[in-house]
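Heads up, one of the protein chains got dropped from this complex, but the rest are sitting where they should.
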Amino acid sequence: MNSLNFINPFGVSEDPGSYVGDFYTDNFAKGAGEGTLILNLGPQHPSTHGVLRVIVELEGEYVVRAEPVLGYLHRMHEKMAEVKTPWQYIPNMGRVDYLHPIAWNWAQVGACERLAGIEVPERAEYLRVVSCELNRISSHLMWWGAFVMDLGGVTPILYAFEEREKINDILQIVTGSRLTMSYFRFGGVSADVDDRFVRLTKEFVPYLRERLKMYKALVTDNVILRRRLEGVGPMDADLCRRHGATGPILRAAGLKRDTRTDAPYGVYHKFQYNVPTGPSDDCLGRYMLRLAEIEASLDIVEQAMGSLPPGPVRIDKAPKAGWKLPAGETYFAVEGARGQVGVHLVSDGGKNHYRVKLRAPGFSNLSLFAEAARGVLLADAIAILGSLDLVIPEVDR
Amino acid sequence: MDLSIANFAQIIIACLLVIALMVGNAVVMVYVERKACGFIQRRPGPYEVGPRGILQAVCDSMKLLGKQIYVPGNIDWILYFLAPVLAFFPVLLLYLPIPFGRHLTAMNVDEGILLILAFSGLGVVSNILAGWASNNKYGILGAARAVSQAVAYEIPMIMALLAIVFLTGSLSLTEIVERQGSWPWQWNIVVQPLAFFIYLVSLVGETNRAPFDLPEAESELTAGFHTEYSGMGFALFFLSEYANMLLVSFVCAAFFLGGYKGPFMDGFWWMFIKAYAVMVFIVWIRWTFPRVRFDQLLNINWRWLLPLSILNLWVTAVIVRFI
Partner (left out) sequence: MTSIDHLEQIFRQVGARLVSKPDFKTRGICCSGLVPAKAIVDLAKLLAAEDHTLLDVSVLEAKEGFLITYHFDSFSEPGRLAARVLAPRENPVVPSLHSVFQGAEWHERESHDFYGVRFDGNPNLVPLLLPEDFSGPPPLRKAPGDLAGLADLGVFDGSEILDPSCASLVPARPAPPAAVSEARDA
């Protein structure tokens, strides 16, 4: 192609012969078809939200094959657990999934509590539910904005951020941080709520309900958006089953599977809320489902704030820094914004964890991308990737 | 038209004025676009540099001028540097037949619209060259999209304009404006609403603006055909995008909105007001709608715009001929 490689006026040139491609591309390029183009989406690409890399084989605009390449944000959280005490490990959890850190908080603290048999005061359980659900709403809002941005609509993300900021303001009161929150402690939560928290939360619920109506009018009912999403990337229950997908993807496929109701933890059983399913297993279904989940979470927050019991927020004999977990194995799963968050914890009775395995929902959800993106248009592949709601730190852990 | 010295001097002066207009327009539009976008997204937009951020665009252009031109490896050197120039300079020519007043035209040619339509096709050539020469797969994909989109959208655009030409019986923009009156109900938009609508949709497609910005679709192709351009190379593409936008808005104003004619007092200010109204409309839809998919983009054109424009043309022809 470059027969006209003249004298290089800027002195930047590359020897064409020395470049042979990298390991993953080479691995993927085996068996590439005739007349196809192998394209690297990422790790720095506007719509991979972080550092996901997807190698795709394109035939014109159509994706023949796609293969995500992970590991650009691997931070060895599991390995770190082996040299950290449970107390030291709490902040790690906020870093795993920066959009829904409180679910990960809950999974780790819950696993340790389950192993040690610690009961949590009722008020703390309520606060856990409130903070987790508020955080879920903020995660879904963030996804909503980012997803529409993937489709080329830049404006909604700024509206989503406005709401997210409000939630951050609320959660900041008790957690002290706005992004990588660490609110949970063994035997309770770190701080009790104050009047401002209660007032802001009670104001926020009706406010967001009104805003959701506006979102529907402005974005959801937009004909371009609907045409972009309808029938794109169907993921039926069988595909989800083979890949272990959970969360909104599975519920959009019509299965009513939600860890909050299937394996109740905390005080979720005390609230009346709707676990939305469907309406369809395509991108539009997942879009509608997540918006419906925001409303369900608002219901939970409203009920929990309405019936917040008095009492302490931590048990008296709460474990302290030198606390040792009893030997044993346990598994604790919670419902994160992206699906089932699980912590498989094995302790040998020592100071540090013996082994922690983090089950990231995004990891399994992303693994079905290769299958779902086969034969679709490149723009649809981006929409499918967006509809999986990926948080790369969580996928790579 | 005789090419006397006076005529030649007139064209030179006009070219200089047009360059000034293009650069000035880009500076203004950057500011307008960012402010409008900020308004739509409920944020202030630029406000740090100068009063109300008015100098932001100037600073941006200074930054672009001073930026290192980062050149990727294995490019086609000639085409790589030719492409931004090719994107910018044909637009100059296109401004020549635009009438800003009855006698305020750089080059009053009888076939003005023909000139514009012929040379506006050159813009897409620069996109192909840019995509091809920069040795980037996103660039190639963007260039491929640019070609099929330009080919598709030029046809209904021409058809829509042709309907007005049928009505007027002239290819000269001045003539077309002269046939319209000063008041809105005397404009062509009233007699040709369908043509106006078709033209409006295809001008968005023609200028590669969202929701039809497929050649540079950010979330898919990072920046499409100009992915590998930085500094002034990028600035020239940027400049030509706004210049193209202004051009199609001028044509829109001249063909459908009465051009330099307007209530109370005719004059070039009406041309600018109308053209900028169209521009603000383009900006507005850019920040409101998501992007269409590539097949949908072509479907809109081949299934709707093209048949509608042909129908419109037929009806116009019949009416002009028999009534």
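We just call them A and B in the order they show up, numbering each chain from 1.
In the analysis below, a contact is a pair of C-beta atoms (placed from the backbone, for glycine too) under 8 Å apart; a residue touches a chain by one contact, two chains touch by 3 or more.
These figures come from a predicted structure and were not determined experimentally.
What are the shown chains in contact with the chain that isn't displayed?
In the entire complex, chains touched by the missing one are A.
Sort through A:118, A:158, A:198 or A:275 and give me the one touching the missing partner chain.
That would be A:118, which touches the missing chain.
In the complete complex, the non-displayed chain touches which residues of chain A?
22-24, 27, 70-71, 74, 78-79, 82, 111, 114-118, 187, 237, 240-246, 255, 257, 262-263, 315, 317, 319-333, 340, 342, 344, 346-349, 354-355, 357, 359, 363-364, 367-368, 371, 396-397
We take it that only the chains that are shown with their structure count from here on.
Cα centroid separation between chain A and chain B, in whole Å?
42
In the complex of these two chains, what residues of chain A are touching chain B?
1-6, 8-10, 12-14, 16, 37, 39-40, 45-47, 58, 60-61, 148-155, 158-159, 162, 222, 224-225, 227-228, 377-380, 382
Which chain B residues qualify as touching chain A in the complex?
For chain B paired with chain A, touching residues are 37, 40-43, 69-71, 73-79, 132, 135, 137-138, 140-141, 144, 210-211, 213, 217-220, 222, 287-296.
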